[in-house]
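Showing chain A:
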Amino acid sequence: MKRWQSRISPFLTAVLLLAAWHAAVVWTHTRIFPGPVQVLAGLKDLAGRDLLAGYVRDSLLRVSAGYLAAVALGLPLGLMLGGSPTAAAALNPPIQIMRPISPLAWIPLAIIWFGVGSGAAVFLIFLASVFPIIVATIDAVRSIPPVFRNAGQNFGLPSAMLLRKVIFPAALPQILVGLRIALGIAWLVVVAAEMIAVDSGLGYLIIDSRNAGQRYDLVVAGMLLIGIVGVILDSIMRRIETLKSVRWGFCND
Partner candidate 1 sequence: MLLPRKFQGFPEIKEALISGRIQAAFMVAPMAIALRSQGVPIRIVYLGHRYGSAVVVRKDNPARSFRDLKNKTIAIPSRFSDERLILFKVMKEYGMKPADIRMVEMAPADVTGALAAHAIDAFSMGEPHPSQAEMGGFGRVLFQAREHWPDYMSCVLVVRQDLITEHPAIVQVMVDGIARSGLWLDAGRPHREQAADFVGRYYYNQDPKLLLWALTNPLDRVTYTPLTPFKKDFDLVRDLMLESGVLDQSIEFNQYVDPQFAEGAKIKTAWKYEAGDATAQ
Partner candidate 2 sequence: MTDTRRIVTGLLIWTGVVSLLHMKYNLDWSVILNDYRAPENRKVNVAYIPVT
């Protein structure tokens, strides 16, 4: 396919989807489900009340806080467990049991521990992203070719230096993939997290619009915004993966 065609095609898909959405709303005469025009009007209304930027910012802040806490705990723990089979065997069962529990199930406990507000929301985002980070880091460390470690040990590196100079850089490319996926998950649970009586954020926008009677234009607007911000976050993480220090892990040039 020519270059201009691959540039144009995503816009074409977007236009077609919007047209199909608009047509479906018009043809079915629904008075409940909003069309693209109403959603845009809803967004304008929000922006006009100076709420939009604040909502996006607050959601990003909560997700950053929860996610960074998860990285701060998950990354060292994963490196440690990846390097020590004994520790991994001891801690693996609780991690594996906690991992599949949906953040939604944690809401009642989050309220009890952190009250209603941002604390509980950050906690839920932390919970959702910490386990994928731990597991991805363990896997990354374990999949380092043994020759790297052996070479490092043959040079007589102390274990702290071995971790810093050999294991961490060798595992980094794969760790970054895990971090990107975890960020996606952290952003995914923003709606669930902001169900807990906070009063700002994109998840709150959806819950609040739902509670407000018939404001489904804002519900859909919140969904679209979450999608768009998610794509931006993901592309930033992908950009980091192409940095020189980690690119060797992905391609052979």
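Everything below uses one rule, namely that a contact is a pair of C-beta atoms (placed from the backbone, for glycine too) under 8 Å apart; a residue touches a chain by one contact, two chains touch by 3 or more; residues count from 1.
The candidates were selected such that all candidates are chains of the complex that A comes from, given by their letters.
All values reported here derive from a predicted model rather than from experimental measurement.
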If you had to name the candidate from 1 or 2 that touches chain A in this complex, which would it be? 1
Candidate 1 partner contacts - residues on chain A that touch it in the complex: 31-32, 108, 111-116, 197, 210-214
